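I'd like to ask some things about the structure below.
The complex appears here minus one protein chain, its other protein chains still in place.
Chains: A, B, C and D, in written order; residue numbering restarts at 1 for each.
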Amino acid sequence: MTQLMLQCLLPILIIAFGIVLSLLLIAWRRSQTLILIFTLTIFSVALLASFSLFVNLASDIQVTTLVKVDSYGLFAFMLVLIASIAVSLLSSTWLIHTTEVHDEFFILLQLVVLGAGILVISDHYAALFLGFELLSISLVGLVGYSRDSEFSVETSFKYLVLSACASSFMLLGIAFIYSYSGTLSFTDEPEILTNISNSDSSVGNVFFYRVGFLLFMVGIAFKLSLAPFHLWTPDVYQGAPTPVTLLLATVSKIAMFIVLMKFWFSQAIFVETKSSDENILFLMSIFAIASMLIGNTLALKQQNIKRLLAYSSIAHMGYLLIVLMVISPHSVELAWQSALFYLTAYVLATIAIFMTLQLTQYNHHNTELDVNDWQGMFWQNRSLALLIIVAILSLAGIPLTMGFIGKFYLLNVAVKAQQWWLISVLIIGSGIGLVYYLRIIFVLFSTAIKANNVNEKNNPKELLPLPLTLTPAMNFSVVIIIILSVLLGIFPDLLANFLVKPY
Amino acid sequence: MSITLVMCGLLFGGALAWLLEGIKPQSARWVSLLTVLVIGVYFAIALNSTAYDFSTLQLLVRVAWIPSFHIEYALALDYLSIVLISLTLFLALICVLVSWQEINDKVGFYYFNLLASIAGIVGVFTAVDMFLFFFFWEVMLLPITALIAIWGHEDRHFAAIKFFIFTQVSSLIMLVAIIAMSFIHYQQTGQLSFLYQDWLILDLPLSLTQYLMLGFFIAFAVKLPSVPVHSWLPDAHTQAPTAGSVLLAGVLLKTGAYGLIRFVLQLFPQASLNFAPVAATLGVVSILYGAKMAFAQQDLKRLVAYSSISHMGFVMLALFSFNIIAYQGAILTLVAHGLSSAALFALAGMIYSRIHSRDLNNMGGFWLNTPRMGGFALAFCAAAFGLPGLANFVAEFLSLLGAYQRYPILTIIAAFGLIGSAIYGMVLFQSVFHGKRQVKPQAINDLSARELLVFSSLLTLLIFIGLYPNSLLDFFQSENIKLVLNNTAGVTK
Amino acid sequence: MISALVELNPLQLTFYSAALLAIVASLKVVTSKNTVHALLYLVVSLLAVAVCFYLMGAPFAAGLEVIVYAGAILVLFVFAIMMFGLGQDETLHAPSVDGSKVNQFSLWFGPFLLALLLLIELVYAISSGEIQARLTANTIDAKQVGILLYGPYVLAVEIASFLLLAGLIGGYHYAKPEGVGLDRKNNLGEHG
Amino acid sequence: MTDNMLPLMTETVLAFLPFYPLISFVLLILLGKRLSWRLAASLSIAAMVLSALSSLFVISQLSVDIPVITSHLWTWFTLSLAEGANQTNQSAASININFYLDGLSAVMISVVTGVGLLIHIFAAAYMKADENFSRFMAYMNLFIVAMLILVLADNLVLLYLGWEGVGLCSFLLIGFWYQEKANVLAARKAFIVTRIGDTALAIGLFILFKELGQLTIVDITQNAQLLWVAGDDKAYWITLLLLGGAVGKSAQLPLQTWLPDAMAGPTPVSALIHAATMVTAGVYLIARMNGLFLLAPEVMNYVAWLGAATLLLAGIAALAQSDIKRVLAYSTMSQIGYMMLSLGAGAFSAGVFHLMTHAFFKALLFLTAGAIIVALHHQQSLFKMGGLLKRLPFETALFAVGLVCLMALPGSSGFFSKEAIIAQLWSSDTAGPLLWYCAIFGALLTSIYSCRLFFLAFMGESRFEQNLQPSSSKLLKFSLIALAVLSLIGGVFANIIEMSLAEVFPLDTRIVESDPYWLHSVAIATPFVGIIFSWFYFASYRSKESAASNKNTFIASSSGIATFCRQGLAFDSFYHWLLVKPYCYLAQLNRRDVFDQLLMLNAWYVGLCHDVLKSSQTGKLRWYAAAIGLATFLLLLVLSVDVISTEAS
Partner (left out) sequence: MIAIPLSHILILASTLFVIGFVGVITRKNTLFILMSLEVMLNAVGVAFIGAGSAWQQADGQVMFILILTLAAAEVALGLALLIQMQRRFKSLDIDLLSKLKG
């Protein structure tokens, strides 16, 4: 371990220390505010550290065999941190409603971030597996966190069992791959090529590898909630507290996707030397196509906002898979940029929507928000409604927003790789997606129910909640997110320039 | 000459209207009226004071926008875009005026959307960087969708979603084609480029261009709209508020035709030539089908909407005839239909504001109370079925005359659309103004001064262009257009 | 088949019988009605697997299997069973479906078929590979493992500790009785 | 100076000629009901007077030296031509707003302005009581504008403008009393049926332009005669399509059905548009394009046959009508049939001459009928009239004059023109003896239905119980008398017409000697035969027998054949079943737009998929886990199937 290596690990180390210090802090004094501030500090410091590292990174740095720090991973980690900061801020508004002190929540949150951090820099199946499990186990603790919720047990049990199942599949896959290649590192030359010089390896041999790959992908696909491993997603999204859902939708997805890309691009090249990656590509297209179609279709008539977002996230991960479809190594860089840009757009939009969701939930005293509960928000709370509109348009990939540029990137990759099938499915999927996205936006504008309610003032239940009044800080962040989404949607180079490896 | 200023001015005016509404409720209308007027005057003055020769495409602005993709902010003008922008600005005025009393809810936001969509449309007509073009193409949809979805009639959400999905899906196909073109540019020159002028000099293999052409074609055919992808239009038109319909019919459909002229035909001459029989057939089918469907409608706005489909069929047929006469006819059709359908939708709006129904069965005998409106309605119906002396006649005549040079049989079939248009025109006019009076006499008033202004300005233009079409056509006589068309024609030989 | 068996040397024979035992015991785990029985079968299965480990040349892993798995983890299960008195049949706690055989059959048949097909595919994949005789079965002792574990894998060990921490905190959060960890201030206040 | 000034002045006068009524139209429309009757009437009549004087002036300038006067107003639009698209070497063809006056158009404008003026005067009196008087006069003026443009147009596009313009005015005037459902439908029918013909005309223009690169009438004639020989295929098709246009406008077979219904309009309208001017536009078109038609003898033959068929059909139909105006309408159809027959036979000037005389006497007939109808409180049924000879002697006399002309009794204007037509049929290349017989039979029919009309309306017992209200307006009487005079002495124009048209039409080179000697006498005798026949056959109509026997006759007239005839040989219902019904049915069938349905099927399908997929979200953990296994299994299967296929290959 050289000093350089330690420097590279600094952001991760900060989080790890943060966890330990939090434990000590709890031992010293149990206070909601204190632990919140502490967590935020840790995240911010880690963010700063990663940013300075990101700027100064001169080359990819391998730290032991397990991890390799590169700028893509660091960027993704910054995204993770930003999302986590949003989660902590949101949870602070939620956790005050119950009487317990929620130290565990913040520790688990930090553990999630740690797991994500390990995932995004991992270069080895062991690191992947550990990061994966750290993420899952902590999330299991979080999804059912509010124990007084009726869905607490169900959510966490579902997540635990299914996640354990999926990770078992993944581990079996890793074992298969390992027995085939003889190495657990992504980037090492596989032993099968160095040790055994059986150049006449049969097709069956590759099939064995493929089975391993598929089993491995089951785990990844589960986490990314790619169809057909998506079934858990809406249930867990709905059952989990809103900030945790945000965590699931952002941190977990970013980290898993980054590690998938790292794995894939090392693997794809590896497979390329065997000159037969068609089947695996085919498998990936199945994932992508199924996710795009099933995700969007399921969201079509969904009323519950969280479930709707769950389904839409399935579709988005399907879109994102397109970046893996590159054929030539030259396009890998574009694929990375595309993925990171798309993820940024996705994360920003998701944060925006969940933020609104959390705020309105509080206002409605109802955790099961329907789309219709947002009725007429545009006329009551313009900035919040604008935030949703921008976010939804971004998710739908309409110009003026980041999401469009993200989609533009994806299409660039797909056109370059000539994946016409994927492109057509993407177009169809977007078309279906518009139905429910637009429905949400229209609900924001519609005023029909309000008019009815005026007539029935004596029924307090049907009264609309009071217009939301946001604290200046909230208002500020809302405006910031809106501006950011639109600004980056119009001048994407502000962000895109960061996504190019400087070396 | 700054188109950017025009767009920003419109946006700014819209925003101002929105803001000021909170302070003084009635101000939004005046602000937007003033904005459109000022912008229109500015546009006219700026046009006259420039030294450019707009018979060819003149690049006005070219600034790097997204360097990582070599995307530029590039705007250009030629007579085609000038004519269409003028039409847009004129109809903007009409839109502001027809909404004057119709919209009483969220007026400021309404005018913001109206002006924003106009700004977007102006962008579409001027952008020559294809990414920028696509950007405007999409951006203009948002406010229009909002117009439909917020201030529309009973089924507005459905119509808005349908409208948006049709255009969005088709334009995504176009986006794919755009990206593919930029990659071809990359392959041939080693650099990405989205600039239209750069693309014109590309050497494209035919096998590829056919698909690329189709990508563009689909997007524009949906917007035009052409059968069989027209079905968003009746719904959108029917449900939109009057100004929305005016905007949709008057200008938005024109963007599809504009795209066909500027991009499909010019970028892919050979491919479009090969595709022309299909496109022309679609045009003919649109003409007849639109006319037939218009006849079957009971809803006044739906009727007019289908008549738009019929008219746009002429454009499609004319454009894919590769003939200078037909080309002029197509351009004239754009203007003429812009005016006449705008007028008819305005009429529908005025009737709706009086009897709160669009059902033809609830109308009849209006002439008794509203002879002025009836007179104008007659003139506009006559324009719709191509009465000589009004702009539409020259347009259709030129289109068909030119198209006949290339597709005799198709054109003869298309000419039956003239009968169809007479039928629906008669049905439209007579069911509203003739027959027994259906409502109480006091229910309907004749045109107010504002409405009179709207109608008379539209009619004046229709008659002027109808009798003196050279005022427009002179711009499209230039050698340059002939050159392009001859090039396309030359490919055949 | 018989001849093949005869040709096996004692070590191999041991391996295969242990493997068979593990499979049978695992089957009993998932089919057994009684929780405690199932648990005992699980112990058997784990022990049999430990034997296999040993025969594969991984004595350290075999030891861990016995100590940690069969020892520590299963003890947790036992505690859980004892806590709730779950010794009985699961049908006591799950609404019974008349216990009829048809129902039992239909309950099992689908999953069983699915599993069988999955297994066939896996086996097909395994046998299609050229990994048949690669195993040299030299013992990899604890020292090697240790060197590796605290060399290149040192980060993994650290992370594993956090993994356990996560499990611990999560477990604590769920298992703690209602009301534990209430903010003292709030607890004493009006919310109390 | 004056030598130079005069042509310039003539041109200017010609240029403004059609626009006086336009000014009047605009003023009348703008001021509307604010104008008093006197003001509105004088405005519109003044415009007509100006136009009529102008036309007198310009016609007087025509001479052998100046056979043609043209006046250029402005260039309408320019048709650029692709290189080598046609045989001529020009690069663009201008379509101008140009007026072109030669002998033919001189005849036409004199008819239009002259008869138009008289009818305007009549209408001013006739419509005095109508609350929309100024609108009516505005339409009438507008019609005159369009008609003048039609006949003065120097190119076919401008002609088409006038052509459509008169169609629109006809529509407006038929539907003038728009509150009656029947009027509305009649107006619609008139417009749409003629529009069918117009479309044919338009297609004809397209072909013409493609083939010749020209749309100016003079150039077309010249080029066509240069490029094509008689019997040319292109000429055949073009003229056929032009004929289609003419047939529509002139209410000839097979597009004749609109004219009887068009009688729903006020009577001056029927006189002006549906008798004197507009319906003869088709005749004018064919006469105007004679150079082209001569190149297509087959089409000339069709023209003749269509004319003959129409005149017979209309004659038969007229026999059974009960509405006085419908009788006249069918008679108009039949007379135009004569004109067509004449054109088809190559006797262009005879046709045009008949056009003029017909305009006089048919206008007279209609207007007189109008006066009678007003007197009878808008009663139009012949069976409700009778015995008017005594009660309305003035009108009866005028009507008799008209009928005499219609029957072409010697001395009347109709005699000269109709005899001129019949005389040329026998030996024409494109007609022949068979058509001559048709014409003669038609003449017989004409005299029979005229007599029937006269007997029913003016003789016999009065069946109208109420008091009559004959109009005493001097204006009305003046115009009627003027028309009657014109009808009677119209024959004197024969030579003038012959002379002025000599430049326009090719010389008649046929040898008349081959005609049998008895032709003329038969032709002259025919109307008398008809009169004598009717005198006896329709004796009951003029007798003063008991009402009962009359009743029987009327009942008999509603028998099958009579009904068939009355309905214009059932063409209406034939078209109704053949075209209108299927079109309406198709429209109704597909009201919801089959393409839309197909596209929305996708939406429905996606919705269905949503429901299916949604049912997979059962919330059951064990199913979710099983789904993971199932999906893995299936994906493995996909992979292995793929492998097997690669192995095989």
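One rule holds for everything that comes next: contacts are C-beta pairs under 8 Å (C-beta built on N, C-alpha and C of every residue); 3 or more make two chains touch, one makes a residue touch a chain.
Please read these numbers as outputs of a predicted model, since none were measured by experiment.
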Check: shown chains touched by the absent chain are A, C, D
Across A:Val113, A:Ala126 or A:Leu260, the one contacting the chain not displayed is A:Ala126
Of the candidates A:Asp70, A:Asp235 or A:Asp373, the residue in contact with the absent chain is A:Asp235
The missing chain sits against chain A at residues 125-126, 129-130, 133, 137, 140-141, 144, 147, 150-158, 160-161, 164-165, 167-168, 171-172, 174-176, 178-179, 182, 184, 191, 234-236, 238-239, 302, 304, 307
Where chain C meets the chain that is not shown, the residues are 9, 11-12, 15-16, 19, 22-23, 26-27, 29-30, 35, 38-39, 42, 45-46, 49, 52-53, 55-58, 60-61, 64-65, 68-69, 72-73, 76-77, 79-81, 83-84, 86, 90, 93-95, 107-108, 111-112, 114-116, 118-119, 122-123, 126-127, 129, 131-140, 144-145, 147-149, 153, 156, 160, 163-164, 166-168, 170-175
Listed in rising order, the chain D residues that touch the chain left out are 614, 617-623, 625-626, 629
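The definition used in the following text is that only the chains that are shown with their structure count from here on.
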Of C-D and A-C, the pair joined by more C-beta contact pairs is A-C
Whole-Å distance, C-alpha centre of chain A to that of chain C, is 31
Whole-Å distance, C-alpha centre of chain A to that of chain D, is 76
Chain B to chain D, mean C-alpha position gap in Å, rounds to 37
Expected list for chain B, residues touching two or more other chains, is none
Residues in chain C with touches to at least two other chains are numbered 121-122, 125
Seen from chain B, its contact residues with chain D in the complex are 227-231, 234, 289, 292-293, 295-297, 323-325, 328, 365, 367-368, 371, 375, 378, 382, 387-389, 393-394, 397-398, 400-401, 404-405, 408, 411-412, 415-416, 418-419, 422-423, 426-427, 430, 433-437, 467-470, 473, 477, 482, 485-486, 489
Interface with chain C, chain A side, in the complex: residues 16, 19, 30, 32, 63-67, 99-101, 103-104, 107-108, 111, 114-115, 118, 126-127, 130-131, 133-134, 137-138, 140-141, 144-145, 147, 156, 176, 179-180, 198, 201-202, 204-205, 207-208, 210-211
Listed in rising order, the residues of chain D that touch chain B in the complex are 29, 32, 74-83, 85, 97, 135, 157, 160-161, 163-165, 168, 171-172, 175, 178-179, 181, 184, 187-188, 191-192, 195-196, 198-199, 202-203, 205-207, 209-210, 583, 586-588, 590-591, 593, 595-596, 598-600
